[in-house]
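Missing here is one protein chain; the remaining ones are kept as they sit in the complex.
Now for chain A:
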Amino acid sequence: MTTDSHAVHTDAGDHGHDVHGGAAHGSLKSYLIGFGLSVVLTAVPFWLVMTGAITDKAITALIVLVLAAIQIVVHMVYFLHMNTRSENGWTMMAMIFTVVMVVIALTGSLWVMHHLNVNMMPVHDMSQMP
């Protein structure tokens, strides 16, 4: 009876983690895939900017930003093991909320301050002078 109840207890203890949907773990393969992708996604933007391979700066900036966004997702998936199941989806909910806050704060600040700068700029239009 005692061994039986003990077995049940350890069984519950082992599976309690899964029931609660605990943190996900990575494998050697997933870490190496993430590392390989990160190396490429880091090397390419540095190479683009340091050599000036693309003469149009706007296009280079756009590529660099897109690669950074991809690398952030790669890190989230392969290193931080983000998925929709861990902690019953609450980590994902917390992250979505944070991303929304970050996007509002960043775009809001840059947008408002850019317009402030534009409107506060002294107008050097001599034809308008009295």
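In this section, a residue touches a chain if its C-beta (ideal position, glycine included) is under 8 Å from a C-beta of that chain, and two chains touch if they have at least 3 such contacts; residues count from 1.
We take it that contacts and distances are computed from a predicted model.
The complex includes a chain that is not drawn, and of the options "Ion-translocating oxidoreductase complex subunit G", "Protein-methionine-sulfoxide reductase catalytic subunit MsrP", "ABC transporter substrate-binding protein" or "Cytochrome bo(3) ubiquinol oxidase subunit 3" the UniProt name matching it is "Cytochrome bo(3) ubiquinol oxidase subunit 3". Against the chain not displayed here, chain A makes contact via residues 13, 16-17, 20, 22-23, 25-28, 31-32, 34-35, 38-39, 42, 45-46, 49-50, 57, 60-61, 64-65, 68, 71-72, 75-76, 79-80, 87, 90-91, 94-95, 97-98, 101-102, 105-106, 109-110, 113.
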